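In this view, the complex is presented without one of its protein chains, the others remaining in place.
As written, the chains take the letters A and B, and residue 1 is the first residue of each chain.
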Amino acid sequence: MDATVTTQNVSGATVPVPMPMPASKVAARGVNVHYGAKHALKSVDIDIRENQVTAFIGPSGCGKSTFLRCINRMNDTIASCRVTGDLRLDGQDIYDRSVDVVQLRARVGMVFQKANPFPKSIFENVAYGPKIHGLATKRSEFEEIVEKSLRGAGLWEEVKDRLDDPGTGLSGGQQQRLCIARAIAVSPEVILMDEPCSALDPIATAHVEELIDGLKSDYTIVIVTHNMQQAARVSQRTAFFHLGTLVEEDDTAKIFTNPRDERTQGYITGRYG
Amino acid sequence: MNTIFLLCVLLVLSAVGYRMGKASAVGRQNGGTVRLHSLPSYYGYYVALWCGLPALLLVVLWTASSDWIVKSLVVSALPDEIRALPADKLSLVVTDIRNIAAGNIASAAATPAVQAAVDTYLNLAGMARSAMWLVGLAAAMFGLLLARSHVAPSMRARNRVEGIIGAVLIVCSVIAVLTTVGIVLSLVFEAARFFVAIPAADFLFGLTWSPQTAIRADQVGSSGAFGAVPLFTGTLLIATISMLVAVPVGLMSAVYMADYAPARVRSIAKPLLEILAGIPTVVYGFFGALTVAPFVREAGALAGLEVASQSGLAAGLVMGIMIIPFVSSLSDDVINAVPQSMRDASYGLGATRSETIKKVVLPAALPGIAASVILAFSRALGETMIVVMAAGLAANLTANPLNAVTTVTVHIAALLVGDQEFDSPKTLSAFALGLVLFAVTLALNILAMRIVRKYREQYE
Partner (left out) sequence: MTDMSVPAAPASRHTGPEARLRLEKRYASERRFERYGMAALSFAIAALFLLLWTILSNGATAFFQTHIRLEVHFDPATIDPDGKRDPAAFRQANWAAVARAALQEKFPEVRGRLPLRQLDALLSDGAQIELLRMVSADPGLLGQRREVWLLTSSDVDMIQKGHSARDVPEASRRVNDAQLSWLDRLAAEGRLEKRFNTRFFTAADSRQPELVGVWGGVVGSFLTLGMTLLLAFPMGVAAAIYLEEYAPKNRFTDLIEVNINNLAAVPSIVYGLLGLAVFLQFFGMPRSAPIVGGVVLALMSLPIIIIASRAALRSVPPSIREAALGIGASKMQAIFHHILPLAMPGIMTGTIIALAHALGETAPLLMIGMVAFVVDIPAGPLSPSTVLPVQIFMWADNPERGFVEKTSAAIMTLLVFLLLMNAAAIWLRKKFERRW
């Protein structure tokens, strides 16, 4: 949790640390979420910067996943959920009537806590997104996208000879990387990851973390994790959520070394959570 | 009535046995100095069960077999020239004897020999009744006294009672197996008698079905009257039409209600479909004959087509409507069994609802849907009343849904409704048809269950 980790992380990547200040990709002002009578998220303000990895940390039930699911409106599938406030992607209100949720989700992809490949072949899993969005028409184009995406997810070498095998037959870590490949095949701008490594063993976790680090040059990544080491390893910015409020958000190094709020301090030093 | 009265008496005796057993157990405590192994009531139950159960079994057995015994005794007492009659004539005589004995009208005037047999019959039947009472009551008393003599404080009454009840439970579950055995045996046995007269190959592959010609006894087995192929094709045709209606409508209704319909629509539509499922088939048959068949015929006439008044299309259409709720509720189950994470994954990639359903949910649910379609098909094959009322008896070998066709079930019903002689191939052919129907539906059900089991494993 010291500065060296962060520096190492930053120097390994191509993005220079302090300057220039990356533009804000997603901006939230006063976002509130209610599940029926439950006030799950209270007035969240945050700027998520382009081409960086932002980590959301906090104890379970603190609202970090809820906020993540607001960004591509996955909460729409829950009938009792109500979102208010101002949440913008590239300056456009995500919850505006004119916004097309299908288009939004094409731009803001998502990787879930538990790997959920479709019960189809590996190839079809990856080709699914481009197919529905009409990003390719010819078989060769699909093959190209599938290869690129699987390479991008670091899975190509492992599966290139068995693309027609069912995706559900892969190991847990491979399945999760398949889900990441499936997400990037759509060419999103933002990728949301909801505790992507919580069901994986340490080796598979290392694989995925390495991958996330590599992806940030092309995508804006938001990752929810309950693992503070992971946040420290992969992210440039960290936001700490507690009881439905965003307590603080800052450079990862700062959060882990010198947090402003004592709740953050308590959490990262393991006093609760 | 007689038997029911006896059963009531046995019940009362058992109740007496309960009181006696309980009292005797309490009495032998020696005023509380000896501890009973079980609660006093268990000693009561013990005696009551010993009193009632064996007697009950005896009475049931007696009732079931006495008629058969009396009949064979009467037949053996008949004069030789009557006993020498062929089996079917003899059974007619026996029926007459029974009818006269019961005070009904017999088919022929009673000859002295028959009249004598009637007297014997009445005599024996009366004896059988008295003997039943005697045996039943004796068994009950014996059981009661025997069990009561067992009662002692040290007897493990509870364990013994539980042992008896456990045995009863097992017997009840075995009834289910016995039912299947009964079905299989009765079908196979009667069908075998049919296949003695008509070769199985002629039955299974013959192209003409007209069982009426076999009524005349000397024409039994005349050429090709029992070729069941037209019935098989008719059954398949109607079942296929019904599937063409029920599968798309049922499936799409299920999908619509699961993923599209507002809660209010769903809360109204679901019970309505349940009502559709609860309507008896005889009502569908009436609806088909009264409304749908004329409608189909007139619609055909408007289109310049000649439609038979009892067309396969009309029957299939009505049967399809009947099966819609069946398909939709089964599909609903399998669609809901597809994990939410699968939908989330698809929505997360920006798929629309229909894309998610068509490309993720339905393919994932496919085995389950296939199983429910198979079950629905098996049900369509075995459905009787709709086709009896809306399809008719014309055994045409055709694939044209506008013609009149008939089904296996229609002919089973037609051959067996009313009085029948159990020795003509005409009657027995119904059992051969039943055997085919049973075998095919059984195979389909087992196939569907296999698929469902595999499918469940996939998500466990």
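As a working rule, a residue touches a chain if its C-beta (ideal position, glycine included) is under 8 Å from a C-beta of that chain, and two chains touch if they have at least 3 such contacts.
Computed from a predicted structure; not experimentally measured.
Enquirer: Looking beyond the chains shown, say which of B:28, B:129 or B:158 touches the absent one.
Expert: B:158
Enquirer: Pick from B:71, B:129 or B:150: which residue touches the chain that isn't shown?
Expert: B:71
Enquirer: Spell out the interface residues on subunit B facing the chain that's missing from view.
Expert: 1, 64, 67-68, 71, 158-159, 162, 165-166, 168-170, 172-177, 179-180, 182-183, 186-187, 189-190, 248-253, 255-257, 260-261, 269, 272-273, 275-276, 278-287, 289-291, 321, 324-325, 328, 352-355, 357-358, 375, 378-379, 381-385, 388-389, 409, 412-413, 416-418, 422, 430-431, 434, 437-438, 441-442, 445-446, 449
Enquirer: Residues on subunit A that touch the omitted chain in the whole complex?
Expert: Subunit A touches the chain not shown through residues 14, 90, 100, 102-103, 106-107, 132-135, 148-149, 151-152, 154, 184, 187-189, 210-211, 213-214, 217-219.
The definition used in the following text is that only the chains that are shown with their structure count from here on.
Enquirer: Roughly how far is subunit A from subunit B, going centre to centre by Cα mean, in whole Å?
Expert: 59
Enquirer: Give every residue of subunit A touching subunit B within the complex, in rising order.
Expert: 72, 74, 77, 79, 102-107, 109-112, 114, 116-120, 128-129, 131-133, 179, 182-183, 186
Enquirer: Which residues of subunit B touch subunit A in their complex?
Expert: Going by the criterion above, the answer is residues 263, 339, 341-352, 355, 359-360, 363-364, 458.
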